[in-house]
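Complex shown without one protein chain; remaining protein chains in place.
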Amino acid sequence: MAEQERRDTQEQAEFRQYCRDWIGKNHPGEPSVRLPLSALEIMTQEQLAYLKHWQQAAYDAGLVGCDYPKEVGGGGRSDCQRVANEELLGAKTPYFPNIIGLGMAAPTVFYHASDELKQRLLPSLFSGEDIWCQGFSEPGAGSDLASVQTFAERKGDKWVINGHKVWTSLAHFADWMILLLRTDKSHKYDGLSYFVVPIASALGKGVTVRPLIKMTGETGFNEVIFEDLEVDDAYRLDELGKGWQVAMTTLLHERGAGDLVTPRAGGLKSGNSLSVSARSAIELAKKTKRNGSTAADDPLVRDRLMRQLIRENALSENQRRASVPALNDHPMRLALQNKLLASELSQDTAALALDIAGPAGSLYLADENAPARGQWPLAYMNSYGITIAAGTSEIQRNILGERVLGLAKSK
Amino acid sequence: MAEQERRDTQEQAEFRQYCRDWIGKNHPGEPSVRLPLSALEIMTQEQLAYLKHWQQAAYDAGLVGCDYPKEVGGGGRSDCQRVANEELLGAKTPYFPNIIGLGMAAPTVFYHASDELKQRLLPSLFSGEDIWCQGFSEPGAGSDLASVQTFAERKGDKWVINGHKVWTSLAHFADWMILLLRTDKSHKYDGLSYFVVPIASALGKGVTVRPLIKMTGETGFNEVIFEDLEVDDAYRLDELGKGWQVAMTTLLHERGAGDLVTPRAGGLKSGNSLSVSARSAIELAKKTKRNGSTAADDPLVRDRLMRQLIRENALSENQRRASVPALNDHPMRLALQNKLLASELSQDTAALALDIAGPAGSLYLADENAPARGQWPLAYMNSYGITIAAGTSEIQRNILGERVLGLAKSK
Amino acid sequence: MPQPKNFGFEDEANLLKDSARRFFAEKLPVDALHQLVAGQPSPEMAKINAWPESLWREMTELGWSGLTVPEAYGGIGMPYVAVAGLLEEHGRAACPSPLLPTLQSTAILSAAGDAAAQPLTEIVEGCSVSPVLMDESGGTDNPGVAVEHGQLEGVAHFVQDACKVDRFLVLAQHGDAQEFFWVDSKADGVHIEADAIVDLTRDQATVRFQGVEASKIEGDGATLLKQALPAVWMLVSADMVGGAEWLLQTTVDYAQQRKQFDRPLGFFQAVKHDLVNVMIAIDESKSLLYSAACALDTEPERCLSLAHMAKASASDTAAFASGRAVQCHGGIGFTWECYLHLYFKRQEHSLRLWGDAAWHRARLADLVIGEIGAQAA
Partner (left out) sequence: MPQPKNFGFEDEANLLKDSARRFFAEKLPVDALHQLVAGQPSPEMAKINAWPESLWREMTELGWSGLTVPEAYGGIGMPYVAVAGLLEEHGRAACPSPLLPTLQSTAILSAAGDAAAQPLTEIVEGCSVSPVLMDESGGTDNPGVAVEHGQLEGVAHFVQDACKVDRFLVLAQHGDAQEFFWVDSKADGVHIEADAIVDLTRDQATVRFQGVEASKIEGDGATLLKQALPAVWMLVSADMVGGAEWLLQTTVDYAQQRKQFDRPLGFFQAVKHDLVNVMIAIDESKSLLYSAACALDTEPERCLSLAHMAKASASDTAAFASGRAVQCHGGIGFTWECYLHLYFKRQEHSLRLWGDAAWHRARLADLVIGEIGAQAA
């Protein structure tokens, strides 16, 4: 990690040392439960409890939300979250379960909610006590998010919500939801509003959560149905009809292009989780017998492995270069590439691994002889979730072409 | 060639034998002049004269325009041009110089001109006595052909033409031009008309031909400027304002998707002309030294060579399958792929050859040590002419997506 | 003999293809197929082997199992171009049946001629078979089964539809030579251990042989296999081409109906050009498929190289068409309830079986360019 240290400010240097000491003492070690690849795939209460406990501890120690002001439960530090993240990721800890809360809800609430609401919502969000989910996509509103039809009708100082959301990760565990909906059917972009909704308390009372099953056979995503759910107007974050602007804050941070650094931990591999990387593919190639030798000796395999390794390295060097203004012609040019590159990279790496495995690449999770316990086909299929969710690769390219290159809008 | 014979009709079988005998006796053998890769690149009067003489002979023998009625100078046969082409190409003869006349002008004139005009124009077109060129594209009208601005103003039974055409192959040798222009500025598609113009006689009198230089440094294309050129109304092929429909006949045949088979000859390699094919690339690889062995022993090179060979073979099998209705779900599906596949195939093959040649791939025509006399870089650069001209690859994909797959128009 | 211009695809072939298409459309519509094989979603479910056995009976009654069996043995002796058409439809329906391995086995047995009269007759009578050839790397050079004291001993991998078929056609090492054996899949000492694979429309197993009595098929096994492999590759390619076409058409329909930004998806060139590229890939593979099939019927000297081309192309097309279909569908295409995944998984399974694209290109290069180092030598 020493690499990042060189330009630490005084505050950052001290904080880094503090984080390092704390993690050294409090690292939970090999997890007691089998963890999925990411918080979005948490499937059991047991996993959730383990991870919530970890986030709570990190928050209590001041490693979560460090850059937010103290009044809202933050650490009141400046540009220290990235330091905490570096130390946490470097030490390969478990990840934080409240990924949507920390990455999307927190900055949105912070920039758009009332002080009262911030003080009420953010501390339990940072601590992981309250898990958050996101109610954006709908069956008819995927890439074209602004066409959401979930409708809220005004009723005094309350709103009555009816509609249907999809791809709602963590909804079955969530306490709160950030919800983009329509309050005016006559304007597309100006008819939207943005709410925070206490969802756990409403389960069965106006809110139904149904698991959506992925092509892999796993659950993880949900559908959320609203039937006459009543929500206080106090939970509306936007000036009426300006919900789209609020949603932009959420999306910007979702794409890693926001200004508030998302608290991140992770890197700890529970026994049987696979990292989709060139390194793992190289290991697979070395293990895979192929006419007298191994796949690692096949020049075509080697070439493809190096392509992936080079792309991986380029992606991390992109992130490094993004913080050197002199080496960037456009401030968003690199940041807006992150999601696109990472998702397509993992898709291609998984496909390469399957080619390396050959016929054995068809062996799936339940097969005892499957290479990497059948997680390569799982990773390959799941990679389409990543190239589709949170703005398909096609939408990402539109955004890059229009915002960065200044080309005409394609819609 | 025996392959094609099996399903010959009686007439075709006899005609095939006749063609074979005639070619046997009249094949000109190794050309006396250096010939460019295609008629579009004819640069000297000497080349033109040699090729015109060959087309005249083939026409006199009845091998050109066989399927057109006798009244217009054709052979009055049915589905025999295909047979003549097979024999001519099989025997590797020189190609016909009047490529635009035979491929685009002839069917258009045949379907849209008056009997008087047909009888006057077609015989000398088939014989190659009159060379034709095409006046479609303009600086502002490339992919969007219907936006042509060259304007014809009515003046009694004449029209006065002003405008600027580009990419006009053979214009400097042409006797006639097929010309798409505008007679009404108020309608885009319905404001177009289609003329045949005696251009040679008008050179310097209202028509200026300027060579356009390609990125390769070669000429071949031209700009044609019209300044108050007067043309008889008798030379208009369309019902006024219906020029776009006439142009469709031309484009359909240009894309090899028309019903009149274009008379074709060719295959004869003059000493220093290179065929852009996987075979040539394989030969290059076998000649190219690479650490102790040759590039032909490099597994990555071999894989790329086979990709090209397979695509080449698929393209020719496509053309074969196109004539078997039972194996085609959509009548135009294969025909409309021809130009796109052939052009991108040659581009990728040329790029592969340059990679095989390595640093020597930069050696160009004037270098005595250049592999294949520097024609690989030439072929690579020229391949962009092919992926751009006659409907860019992007336009070809639109056409396929819209006409064959029935997807919504992208404009 | 040169290939006929129309690939020899005559009326009988056309008839077979059309009737097969109608047959599958009527008897196994995709929603019924999904209900049958994907009823209980779970990532761990892959060992379930659900298939419409009665449908297979109907197929055999139509004579499809014995299509390529020479008339001399009571079969129909159909040309391969016709069979390619049938398997295209079989793949388009993602049909869970032992038709593919049975026809692949028939190719080997037909090469054996009279020595295989008995097995061939059984196939005509509706018996299903799967070839047992592969070692754990998927190669066929070193079979894992050997003949010891006249009995079969050893392990074979990646046996297709092993849980469905009545017989196994086993390649076994016997001293320096290899021989084929005809084995009842229920015979004593035959242990079928189902693999858990992604493909929900087929099953696969590791098969152990312990002191298995089996009837030997006269003739050198390696030679028979070598003769039959081009047909084996062509047949699986046909199934893949049909599946890819289903994925294309299904995605095209969706791109016509689904609207975003007030326009059908197909309006956007990102989707339109993707789908066109898929179509192009399919057409290349399909043309190569029929020329390989035609070569098997009429041009033995070219059938090896054309079969390599067909499988290499079909494998690439299968992967490409599956990926683009899911991507162009967006979220819904990533769900279990959407039928795409049945085809996606079947294609993923087929494309790396019997040699992947790179392997076939490498073998083709050996034929076209000469083996590596051959020049120097």
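By letter and in written order, the chains are A, B and C; residue numbering begins at 1 in each of them.
Simple rule for what comes next: a residue touches a chain if its C-beta (ideal position, glycine included) is under 8 Å from a C-beta of that chain, and two chains touch if they have at least 3 such contacts.
Keep in mind the model is a prediction, meaning the values are calculated, not measured.
In the complete complex, the residue from B:14, B:46 or B:144 that touches the missing chain is B:144.
Remark: the residues of chain A touching the chain excluded from display are 2-4, 6-7, 282, 285-286, 293-294, 296-297, 299, 302-303, 305-307, 309-311, 313-315, 317-318, 320-321, 323-324, 326-327, 333-334, 337, 340-341, 394, 397-398, 400-402, 404-410. For chain C, the residues touching the chain absent from view are 268-270, 273.
For chain B, the residues touching the chain absent from view are 137, 139, 142-144, 147, 166-167, 212-218, 288-291, 300, 347, 351, 354-355, 357-367, 369-370, 374, 377-378, 380-381, 384-385, 387-389, 392-394, 397, 410-411.
Heads up, the rule we're going with is that only the chains that are shown with their structure count from here on.
Chain A and chain B, compared by their mean Cα positions, are separated by 54 Å.
Centroids built from CA atoms put chain C at 40 Å from chain A. In chain B, the positions touching at least two other chains are 299, 303.
Chain contacts: chain C has residues 263, 268, 271, 358 touching two or more partner chains.
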